[in-house]
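A protein chain is absent from this complex, but the other protein chains hold their places.
Letters A, B and C mark the chains in the order given here, with residues in each chain numbered from 1 onward.
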Amino acid sequence: MLTDKIYKNIVVKFAGDSGDGMQLTGTQFAETNALFGNDIVTFPDFPAEIRAPIGTIPGVSGYQIHFSSEKILTPGDQYDVLVALNAAALKTNIKSLKPHGIIIANKDGFDDRNLRLAGIPENENPLTNHSLDNFTVYEVDVTKQTKLAVAEFGLGNKEAERCKNMFVLGMVYWMFDRNINNTIQYIEQKFKKSDVLVNANVKALKTGYHFSETSELFSNQYRIEPAHAEKGTYRSINGNQAVSLGLIAASIKAKLPLFLGSYPITPASDILHELSKQKGFEVMTFQAEDEIAGICAAIGASYAGKIGITTSSGPGIALKTEAIGLATMLELPLVICNIQRGGPSTGLPTKTEQADLLQALYGRNGECPLVVIAPSSPSDCYEMSFMAVKIALEHTVPVMFLSDGYLANGAQPWLIKNLDELPEIEPQFITENKDNATYLPYLRNDSLARQHAVPGTPGMEHRIGGLEKEDITGNISYDAANHELMVKIREQKVLNVAKDLPLQTFEQGNENSDALIIGWGSTFGSISSSVKELNADGSNIAQVHLKFINPLPKNFAELIKPFKKVFVAELNNGQLIKIIREKYLVDAIGINKIQGQPFQLLEIKETIKQHFN
Amino acid sequence: MLTDKIYKNIVVKFAGDSGDGMQLTGTQFAETNALFGNDIVTFPDFPAEIRAPIGTIPGVSGYQIHFSSEKILTPGDQYDVLVALNAAALKTNIKSLKPHGIIIANKDGFDDRNLRLAGIPENENPLTNHSLDNFTVYEVDVTKQTKLAVAEFGLGNKEAERCKNMFVLGMVYWMFDRNINNTIQYIEQKFKKSDVLVNANVKALKTGYHFSETSELFSNQYRIEPAHAEKGTYRSINGNQAVSLGLIAASIKAKLPLFLGSYPITPASDILHELSKQKGFEVMTFQAEDEIAGICAAIGASYAGKIGITTSSGPGIALKTEAIGLATMLELPLVICNIQRGGPSTGLPTKTEQADLLQALYGRNGECPLVVIAPSSPSDCYEMSFMAVKIALEHTVPVMFLSDGYLANGAQPWLIKNLDELPEIEPQFITENKDNATYLPYLRNDSLARQHAVPGTPGMEHRIGGLEKEDITGNISYDAANHELMVKIREQKVLNVAKDLPLQTFEQGNENSDALIIGWGSTFGSISSSVKELNADGSNIAQVHLKFINPLPKNFAELIKPFKKVFVAELNNGQLIKIIREKYLVDAIGINKIQGQPFQLLEIKETIKQHFN
Amino acid sequence: METEILSPIFTSKDLETDQEVRWCPGCGDYAILNSVKKILPDFGLPKHQFVFVSGIGCSSRFPYYMDTYGMHSIHGRATSIATGLKIANPELSVWVITGDGDALSIGGNHFIHTLRRNPNLNILLFNNQIYGLTKGQFSPTSLHGQVTKSSPLGVVDSPFNPLALALGAGSTFVARTLDRDAKHQQEIYKRAYYHPGTSLVEIYQNCNVFNDGAFEVFTDKATKSETTIFVEHGKPLIFDNGNKGILLDGLNAKVVNTEDVPANDLWIHDENDLNKALLLSRFFDDENMPRPFGVIYVDAKKPVFETIFNQQIAERKIEDKETAFAKLLKSNNSWVVG
Partner (left out) sequence: METEILSPIFTSKDLETDQEVRWCPGCGDYAILNSVKKILPDFGLPKHQFVFVSGIGCSSRFPYYMDTYGMHSIHGRATSIATGLKIANPELSVWVITGDGDALSIGGNHFIHTLRRNPNLNILLFNNQIYGLTKGQFSPTSLHGQVTKSSPLGVVDSPFNPLALALGAGSTFVARTLDRDAKHQQEIYKRAYYHPGTSLVEIYQNCNVFNDGAFEVFTDKATKSETTIFVEHGKPLIFDNGNKGILLDGLNAKVVNTEDVPANDLWIHDENDLNKALLLSRFFDDENMPRPFGVIYVDAKKPVFETIFNQQIAERKIEDKETAFAKLLKSNNSWVVG
């Protein structure tokens, strides 16, 4: 249990039924801590796509917040505090509560009905059968208290009950001595159409806060000081929001409107939602009849000289593979965002996974190389989606942007990066037939990008298509040597992207370290923290984290060469490792997890330790 | 030129306009040689999908026949005899004629119009400008002679002209002292509805034959003795025919009807055509509205307990990838035949390529392993498609069968393999609820196959789907550990297929050879012949040829271990080589050709030789 | 399968599975599930002869709650899988469970081709005018101007009229019913079952979480008598508790007071009249007309796909396949060596 008054890190998990508003509660708590100045990492963990029956295990919704006075990178392996609004929520989450951790349990959520729904035998109520003796349990009749608190507003029973998340949030604010004003403002905004709801929710929040204070339930308040963050303006941001902003930033920088052609799918849909709100920035969002129409409309828009974007997740990306081939052949800019989820097939729609990397690299017919990049944190989605557009426009290639469910929904404080801090973008459209010569659509610049004349440009009429093209002219060609040449050109064109990219650096350690661990994408936080802890314990492990996977950074071969022992950590059954082994012939060791969940530090540390015995 | 009277090998190329019936002519010549007892390998080479304007380069259609008194494996790098019905045909093919080779040129196809259509300047008629002086040219006014010959039948001008392919075929028959009766029978069958056409074509054939004999154009006849083939009944067969027969054989053996769900695409359509003729064998051919519906209908049929098959080529396979994921999750038998063609995108529809291997291995979302097998010759398509069905049914997995345009259309004499020479097939459907217990759809046998109860089976009602399944029960499960377990089970299940497969053997050489060359699929002939020639020249190269690519044969790691130098030859930009390098960490060297054409022996030999300098 | 009702071999209760139903409380899907469960035992088929094939969507969870054979497949493809299944085993009673997104958006192509081919499937289309499972984006049946998560300024598209689309595609059985009307549903499902060929039933289904009240005008006591008309074969088109009827004047349908016009002069519903069905399906576009429910159109003459498909096979089926295959292997041009 928490005995001290000052802590560096605390992990709180709010858990309840999916109707209990746990996502909102968690977001508020995270935001308030962020505003206070803590570093935060969050991990929302909601049930599979359908609202399961109230009170059952599949219906449990959770939100984990790690907040700290230091820089942190993961949502934390285990919780210090678990708020459980019903029996199912407790049952689901208890295994990740730290020994002696705190439980705030809503007693009203442990009645016979709730126990039954959670599949707990009647006589085994965890609140009474001593199974929780190793934890500090605070039982509060949250439902009842909430109803009492809001009785004055004359809400219906259900509506009154719904305020209970604010009650527990109030309690937890008091525990950590946080200001409730941000949440009050939020409530005022959210329910602006109903004074009654504003008043009831604020009342519940305040009552919870005062309940903590006056009930003397908790022995004391805990303090987590602000983190010493870099100066500047911060906001809290999740990955899908960051993608949306990064794409708009690129559109403004490139001075070209954005066109999103998409079909909804978890966990990518929020990008569509976010962008569809931003019409003021000339963002066109076209919700198509399926994924194929989505990408094809985006190709049509790219062809028209706009920035064609398509967003999806695994099953939808599979459907787009034929059209990605077309874009490759047309050599038009296009950004394909794959917000990965658990597979194969429909798989685990709401869970995170990194198992679409090989599909990104190889999942098309014919020799069809694709630029593949992956952001390393929710906020990094901003710069990396910006980079995706920049590469696509400057190299006239499709770019695959590989985020995942963990990044998409996880939130982080972010030192806002304004437009002027981002690089310029130089689209390769040709807008004028200056010398009135015949336009050659497959003529290239130094980096092999072609200059596309968009329809409507006088004097540059031409035809392109998916059949093999003749070098330079772009005419159809079945010539044997030309085909080989064009395959090589398309390959080289992708490789040339590396010229514009940063060299790979070590996150930790250096070429003299005893081993190297390589990661990519969303695992950055867990790998970094694990290595930090290992090295603090006396190991000497170097870490590199790949954000540019195809092409790999120019110096990567050199960087990896000194290492006899190389680990590759990924949330899949071993995909990047295939590339590393194949390219560098190093007997790399995989650290893999295929559970729809991010790594826990322990998992990475244990595997590495084993190999040093 | 051909000076001797007896030859072991001859390569003849018939070339003309796509309206000239060159495919038919070539097929007849091949068949007659095969009937005579020669070994043959053919290479049809027709224009891209649309009939190009008569007389132009894109309109040229060709058919190459290599026939021999020995066992041969490739269509030959260069021709001994080129039959050119027009200027475009000569221009396109002259570069592959052997020095001093024979040209039989249709003089009437070199008039001003034809020269112009072929893009040859008027004063550069190759028949007169001495550019062919290094060859032996026989100029014959084929068109005129043909018309004269068939004048008596009162055909229209066009129809009369169309007989000219029979005239040249007759000429070539005489040259090689072949019997024309087989072709006469063929003509009688083909034109059975029109006596006039039978008579005219037979007349043209005979006239051509006698023209050779009497015109004294050719100094003599050439003899190619029959090959010493194994005893038995032979037929000529191409890859797509062999696939169709292999699938039917499997259906008879497994005692289950075949269900093909397909959408036409070059070069796979002929399998649909062949199978749709075989309804007597209870073959169901469903031509769907697109590739997705094709594979989904096949999955529906597999679910019903039939043998679900789908056929396509690159772009269509791309569209099927989501559904392959479903089949993997459902763990139902399914055979996906990809008759590869030049890519990416629409690419080179009529050309051959092996560039869909990585798509086959990795082209799906999530961890979605697939059994991948590849036939090594046209006739091998028979046994390998049979094996595809056997593996699918016995291991309850989808199987990818990777043929290509070269195998699909190339013909070979084939020692017919009857049903009784094929192994048994044991489908894993469970047809009776013997102990009246609850049916557990994801209970497995020793090799991890599940026993599917088809709809209609009393007492075994159950539900399956594309969400992650709980081990054994098959219920939906979002459990973290279960997901990892299931990913591993699906992986192991594919690996277990290797237990039933033959060990890999050396085609040539052995573990003590100086280097190893690895190939897969359709390149078997060219690699074998190249290695044979190299070894005959004093090299000591070992050759293995992979027909089972995923899983690899059990002993493959062991087999490859002794070799310091490993070559991987493929008709792509390096795909199998990635697997070899990654798995065995050997610095394998690629021998690659990406020209929509099979390897020439020289190309393989040169690359290998370079690495021995 | 098309025989008359036999004594039930199983009961609705037998159709329950061990899976918890995971729809939101209040979702219209429950009522549909119950109606299907209710009617299934009446067909005289044992329950192992039923198969429910669905795509992806809230509605597509349906098979898990029905103790028959079932497949929860991939988004939009249920009709294709069901077609393969039905061809492969015509004895089965195959039901396709789909949503407005699943059937009409991503699955639109298979939908129209299935209707064109006319295999004997029963398609239950749960139309809630929204994507439920992915949490509230507009669907191809969402109204023009509708505000959803992906259309904050209102939907720009014009919606499909699903029944008109079906008729255009060559559908042979087109009907509409509502989640709220259990009795009507059951009647319609029964009709669908007995129709040889593809039966399309559009079900107005309330998604009380993301599109609550979409069909309120058709279910609300205050409005429904004026906004709905329940059509029956051979009966005049009468609604509003008998007060109003529909008259066909040339090609124009008009609402009239039944007082003013004798019932025989009213539009008499004829299920088998395609032209009438076409006009009836277009009431959808006219806000002055009531929305028709019931069996709009039936064509029992169009060939049933799997029947002719399998007939071509049956007529040629070879008994001794081994011998025939040996002959086929040899083709016309085999030769013998040695």
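FYI, contacts are C-beta pairs under 8 Å (C-beta built on N, C-alpha and C of every residue); 3 or more make two chains touch, one makes a residue touch a chain.
Owing to the predicted nature of the structure, the values given are computational and were not obtained by experimental measurement.
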Displayed chains contacting the withheld chain: A, B, C
Absent-chain contact - pick from A:G466, A:P553 or A:G590: A:G466
Touching the absent chain when the full complex is considered, from B:H273, B:K561 or B:H611: B:H273
Per the touch definition above, residue among C:A164, C:A182 or C:V217 touching the missing chain: C:A164
Hidden partner chain, touching residue among A:Q78, A:N182 or A:N482: A:N182
Among A:H273, A:K306 or A:R341, the residue in touch with the chain that has been omitted: A:K306
Residues of chain A (touch criterion as defined above) contacting the omitted chain: 31, 34-35, 37, 182, 189, 229-236, 245, 248-249, 252, 257, 259, 261, 278-284, 286, 288-290, 292-293, 296-301, 303-306, 308, 322-323, 325-326, 330, 416-419, 454-467, 475-476
Touch list for chain C against the chain that is not drawn: 105-109, 112-113, 116-118, 140, 144, 153-154, 156-161, 164-170, 248, 250-252, 273-276, 278-279, 282, 285, 302-303, 305, 308-309, 312, 316
Missing-chain contacts mapped onto chain B: 49-54, 56, 58, 263-266, 269, 272-273, 276-277, 279, 285, 287, 289-291, 315, 345-346
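One rule holds for everything that comes next: only the chains that are shown with their structure count from here on.
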Whole-Å separation of chain centres (CA-atom averages), chain A against chain B: 45
Numbers and ranges of chain A residues touching at least 2 other chains: 58, 315, 345-346
In chain C, residues with contacts to at least two other chains: 56, 74
